[in-house]
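Encoded as structure tokens, the structure appears first; notes follow it.
All protein chains but one are shown at their positions in the complex.
Order of writing sets the chain letters: A, B, C and D. Residues in each chain are counted from 1.
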Amino acid sequence: MHVRKSLVMLLYLVFILVPIYWLINMSLKSNQEILGGLTLWPVAPTLDNYRVIFTEPSWYTSYLNSLTYVSMNMAISLLVALPAAYAFSRYRFLGDKHMFFWLLTNRMAPPAVFLLPFFQLYSAVGLFDTPIAVALAHCLFNVPLAVWILEGFMSGVPKEIDETAYIDGYSFPRFFVFIFIPMIRPGIGVTAFFCFMFSWVELLLARTLTSVDAKPIVAQMTRTVSASGIDWGVLAAAGVVALLPGIAVIYFVRNHVAKGFALGRV
Amino acid sequence: MAEIRLAQLAHSYQDNPSAPEDYALRRMEHVWEQGGAYALLGPSGCGKSTLLNIMSGLLAPSEGEVLFDGKAVNALSPQQRNIAQVFQFPVVYDTMTVFDNLAFPLRNQGQPKATVEARVREVAAALEIEPLLTRKARNLTADEKQKVSMGRGLVRDDVAAILFDEPLTVIDPQLKWRLRRKLKEIHQRFNVTMVYVTHDQLEAATFADKIAVMYGGQIVQFGTPRELFETPRHTFVGYFIGSPGMNLLDLEIVAGRAHCHGLELALPEAWHARLAAQEGARLQLGIRPEFVELVPADEATLTGRVDLIQDQGSFKIVDVALTADPAQLIKVRVDEYKSLGEETVGLHLPEAWMRFYANDLLLEISDEAV
Amino acid sequence: MKPYNNKAWWLVLPVFVLVAFSAIIPMMTVVNYSVQDIFDPSTRYFVGTEWYREILSDPRLHDSLVRQFIYSFCVLAIEIPLGIIVALSMPRRGLGVPVSLILLALPLLVPWNVVGTIWQIIGREDIGLYGSLLNGLGIDYNYASSPRDAWITVLIMDVWHWTSLVALLCYSGLRSIPDVYYQAARIDRASAWAVFRYIQLPKLKNVLLIAVMLRFMDSFMIYTEPFVLTGGGPGTATTFLSQTLTQMALGQFDLGRAAAFSLIYFLIILLVTWVFYTAMTHNDDKG
Amino acid sequence: MSWMAWTLPTASFFVIIALMLVGMSIWQTVSPGHQRKGFLPISTTRGDRLFIGLLAAAYAHLLALALTGWPLWIVTLVCVAGLIALLKWG
Partner (left out) sequence: MSLQLEDVTLKVRGETYIDEANLQLDSGSFNVLLGHTLAGKTTLMRLMAGLDTPSRGRVWLGGRDMTDVPVRQRNVSMVYQQFINYPTLSVFDNIASPLKQAKVARAEIQRRVEETAHMLGIDHLLGRFPQALSGGQQQRTAMARALVKDADLVLFDEPLVNLDYKLRESLRVEMRKLFASRDTLAVYATTEPAEALALGGTTVLLKEGRIVQSGPSGEVYRQPCNMEAASLFGEPPINLLAAEIAGGECRIGRQRLPLPAAWQRLAEGHYRLGVRPHHVSLAPLATGEALCLPVQVRVAEIGGSETFLHMTHDEIDLVAHLGGIHELAVDQALEIHLPCAEMFVFEPGGELLLSPALPATAARA
């Protein structure tokens, strides 16, 4: 039983890791080697691709831009989703279920044609080409998700805790900040991870709402196509570097994630 | 149906237990006979659930063996041991109807349809849940769910034993009476070994023919409710059995004679000698509140003042603070109509009901010596 | 029983304002576009429902809609069961838990265009591991020329990319099942299948709801990955709805037509999602 | 706001939708309705029925455009009637 389980897990991990390995493999090769033929590992390993990324300003600023708007998005999403999730988990109110469903429907808008209205909207309010524009746009799909995940965690906290706090004399904001939020830390960790993930990998909105100053890494990567073809090595190296912040985020929230997954009905 | 023997059994949740405190269960030897109704009684954390899970096979003991009818079953899974277990909190399969819940263990064994139908009806009737059979289990109340959980344990007629882990926790007190009675009737009808874990002495005593009292990972006494009540072999049993528990008074030996709060006890010589021989150990006199008699102060051995009266409806419990040592309370159980004021009362301790303990263990003396 | 209190709206208000800003205004704009023929912002003519009529009878829509439904169906049919299997195979305690969590999450963290790039390379029969492996085994595989191979490659790429999400969600659902349920099942002699069917699956219902919805919505709107991989080709084998739409909106700069298209698109997703949502939640209301 | 390309028909469309939502909220506040089971296969609240009605109306219009040459106002009238029936008996 256990052997069979481990075998399934192992096979699946191999399935997942081979393409990742291939990405790393490519990032350590020169373009000649990549295009020259099949090599299972870099025959002439080179760090040139990484050197490009860490020395050319257009590359590393785009990383910083991405990190900026992703962090902003995480902060905004959590900030607005926390009270809303509390409302959904504790009360019934006029139109609550419809509101919940409406939030979910915001993931359904096909991005391709909404790009133009988005572009015009953010230009109209003067936010075009700023990280905040991307952060706000990504809220469209991250906030509903955050509300949904947090609501699950909050429902797991007995409402008697809230009442005890009110009986003890806490006002709602004090209770929420000093008692409630610390209690659902694992849930916040899990939510932050999902917000990070969806915001970090999104391409279309991020590319449309920025041009020069706030250009994100995903947009920068599409510019590896030049007259002489795609610069595969640099693209792969950029991809590998793009994985790192995500791994760091999971690493930092790993205990929360494992515990959060254990507690919540995510 | 089976006799369950625990041979040199011990369990520790640590990898390398060294001190006795590292053991959740200390080394024990014990037999549950075929067809008996047993209770495993103890406070929370005494190891009773651990022991239950070892018997059912959910937990593998770190030392010793579990034998069913003489065959070691350590390596067998719960399904191979063929036992049923009812848990503290109801476990039902939410998406199934009550009928399907009850039929589940039988269908898993591949019983024919007619048998399943008949058994389920029989058990449902016994538990009075027939009207619920077509309902989805998720919509039941807690005690209905617990009845369904019990029903799943009772529905198999071939089990070696049924183990209950505090099954009435979620049940209303008024209903507890009926359910306990149902279980007892079912036991008498099906003649199956039942082990019932609880922290409630009344529940244990009313359900079981024999009770094993557990304390600190050990079975400190195994006996009928009457034995546990009348002759506790450990002060813990005295304290834990009976409501309120046994009164325990410190004794000191003065010049070879046993004294209690300055008064020499009126005892046969053999007892004085026996107690004096234990000098140095912690000596205690134990007597049940039921056996302490209230007498006029001038006829009594001990006197005290009434400190608190608890009316229990059918009787009263009076706390008497001794005159010699007001910190020492003696509980006395008196009739519901007995009227008492805040006066000084006398206490008489009948010799036949006095028990003596050295370092918490019962001291005994053979009849000839007395 | 939750108390009824309309003051709770104040707590939801920030979310409402934020999402309304980035959803309702663009949505209204799209509706406005869809009834006009737009040449530039100042030159536009009201055309009523003409665009809708035209698109609804456009064979390109029919073709890509059918392709899209087949694709989304395949994605769900593979990723949901596979995700559940992976979640069931996750270690329950020890060091294995964080390690497998991190490894599982890796594909999710790869930017979507890089996902396409990886598979573009790894599937090539000359320089890619899988492509050359398959051809070495005597299987004729070329995603750039064979529509079937391209289609399968996009599907496998999606499975690689997103199954982890399903698995993570299911894992969290499984962790919320108390041990005592498994113990009771062992004692009732339930088979592994019965344990799954009657204990795990009911508890997974909530997470599966979100997993199915997320995967349906995202797969229905898939754009970046097949675009990078094959540009929708060969032919129109991997031209899904989103790409048809983009070709219309950007390629032909036919804003009105594209807006009508995306509203029809939106309505399709809305209906399917609502059916899922209602089917999976309306039982809870009774309980 | 010119980039939003407003037209009178769409503006009135949104105003009607907004009025419906406001109206439903007021109705619910003044006389609270509960979940109930009508001719629809699931039990619904008023809000659910409104949503179902609107979604059905949208699909009805699309189908009419795709399959028939009927003037749309006929479809609209049928839909309004259907919506009222749905709210009352659904």
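Keep in mind that, in the parts below, contacts are C-beta pairs under 8 Å (C-beta built on N, C-alpha and C of every residue); 3 or more make two chains touch, one makes a residue touch a chain.
Computed from a predicted model, the values in this text were never measured in an experiment.
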{"item": "Touching the absent chain when the full complex is considered, from B:90, B:242 or B:304", "value": "B:242"}
{"item": "Per the touch definition above, residue among B:64, B:151 or B:225 touching the missing chain", "value": "B:225"}
{"item": "Touch residues of chain B, complete complex, unshown partner", "value": "43-45, 169, 172-174, 177, 180-181, 184-185, 188, 199-202, 205-207, 225-226, 228-230, 239-245, 288, 290, 306, 308-317, 336-342"}
{"item": "For chain A, residues in touch with the removed chain", "value": "158, 160-161, 163-171, 174, 179, 182-183"}
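Assume only the chains that are shown with their structure count from here on.
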{"item": "Rounded Å distance, chain B centre to chain D centre (Cα mean)", "value": "66"}
{"item": "Centroid spacing, where centroids are CA-atom means, of chain A and chain B in whole angstrom", "value": "56"}
{"item": "Chain A and chain D, separation of their C-alpha mean positions in angstrom", "value": "36"}
{"item": "Residues within chain C bordering two or more other chains", "value": "6, 25, 29, 33, 270, 274"}
{"item": "Interface hub residues of chain D, defined as touching at least two other chains", "value": "3-4, 29, 51"}
{"item": "Residues of chain D that touch chain C when the two form their complex", "value": "2-7, 9-10, 13-14, 29, 35, 42-43, 51, 55, 58-59, 61-62, 65-66, 72"}
{"item": "Footprint of chain A on chain C - complex, ascending", "value": "2-9, 11-12, 14-16, 18-19, 21-23, 25-27, 29-30, 33, 82, 85-86, 88-91, 97-98, 100-114, 117-119, 121-122, 126-129, 132, 160, 163-164, 168-169, 171-173, 175-176, 192, 206-207, 210, 213-214, 217-218, 221, 223-224, 241-242, 245-246, 249-250, 255, 258-259, 261-262, 265-266, 269-270, 273-274, 277"}
{"item": "Residue ranges of chain C touching chain B (in the complex, touch as defined)", "value": "180-181, 183-184, 186-191, 194, 198-199, 202, 286-287"}
